[in-house]
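Okay, so here's the structure we're looking at.
Removed: one protein chain of the complex. Kept in place: all other protein chains.
Up next is subunit A:
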């Protein structure tokens, strides 16, 4: 009996102290409760190059420059930039910016950050062209590249200056604070000090993340009025939508295509969709299948597949059908390239190539990586049956798929690609360049397509500082890839976000899918 009483008293005590410790929340505060499909894997923004990490970067840090909605550069921590000569760019930095720790932001932080980026396994490849960064004075930095490099500003969107003083020295466990450890307990993976609009208060991995607006944030012109953000990862699509519709959260992304109509019709939510930049495509492996070495057979495949039907019926309009790598707005995009769906022509080409009776191929696709990926692959298999190509299709979860992809385990493989540099050359470098394990070129070229002239052209384009001339060269690459049917483009996957009606998300969204939450306005209800 006494034991029970003690237990009861203990429980009441626990309840009461718990209540007393609950933070008092002021009513005037604007809290944004949001749900993404996953939370960032780490607080170290150089640990992984992924959408989730970049979204975190834009919340807690500021880049030197950032993309606007129409693919222009917006000054952030860099206020001005000038090309001194072919290999040198000088940037003027914003004055009076403070880090979360209270330290002042200077040119040294930029230099420190770029040097760290060049050590990061994920970022070092795209920062390869940068030879050196030097601080000329407290608020001027000079970027030097070994060769002329036209995409330096694109790279600057990845430079989120970190607080060099804060991240210097040794942590409690004796390791240096600036070390980059994948899947380890580095100082930076659990501590954060940036210049961004929000500071991280709490991170329970896989469960909940809380942010507070940074009181000394430099951008006083920003209309943003969100004081607190609670981010909950909800991986289940239906639950994420339900949480928004029931008013439990104010902002969700992504919105699954099957629920678009439901969200659009609801009074509790506003839907925003945009045509994205991630291309979904099929590779036809020329090493595994002799027939694919014949340009006519590849063209026949391109003619047999109906991109518009997939985009309209299967994707319910949630995709922009494609005939090339580059989406609109990219340098290499060619307006006039058309999708060539024409079944008769496809059959003719197969006959010309001597494959009127068709042949058998194997095909693999992931089933939980891209929107409707497995169903797209099934649709393609049906379409290929019309030119007598018999497809043995296997779909796999992404955790297993990429291993098979690296082994080039099937004749036709599906992949989606987003250019990290937001630039056309990147597509060719990874997807259609002649594969070379030493340089890493054509790392994802599961078609084994190889045209050395294109490789040369892209290499030259990467040295061309005249952007117009460069665009012409990249367009020439796209045209050749199209003519030779190096791969079959399917569509650019659209993006969708949804929010409560009083949360005005439209102005802060972009096709890169980095919502600029610092500028978000929540209207009073």
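Definition applied: a contact is a pair of C-beta atoms (placed from the backbone, for glycine too) under 8 Å apart; a residue touches a chain by one contact, two chains touch by 3 or more; residues count from 1.
Note that in this section contacts and distances are computed from a predicted model.
Hidden from the displayed complex is a chain whose UniProt protein name, among "ABC transporter permease", "3-oxoadipate CoA-transferase, alpha subunit", "Fe-S cluster assembly ATPase SufC" or "NADH dehydrogenase", is "ABC transporter permease".
For the chain left out of this panel, the touching residue among A:420, A:464, A:504 or A:519 is A:420. Among the residues A:132, A:183 or A:293, only A:183 touches the chain that is left out of the figure. Although one chain is not drawn, the whole complex shows that of A:235, A:360 or A:502 it is A:235 that touches it.
Set against the missing chain, the residues A:102, A:169, A:354 or A:403 yield one that touches it, A:403. For subunit A, the residues touching the absent chain in the complete assembly are 11, 14-15, 18-19, 22, 35, 41, 48-50, 121-122, 125-126, 182-185, 189, 205-208, 232, 234-236, 238-239, 242-243, 245-246, 248, 368, 397-400, 402-403, 406, 417, 420, 430, 437, 440, 443-444.
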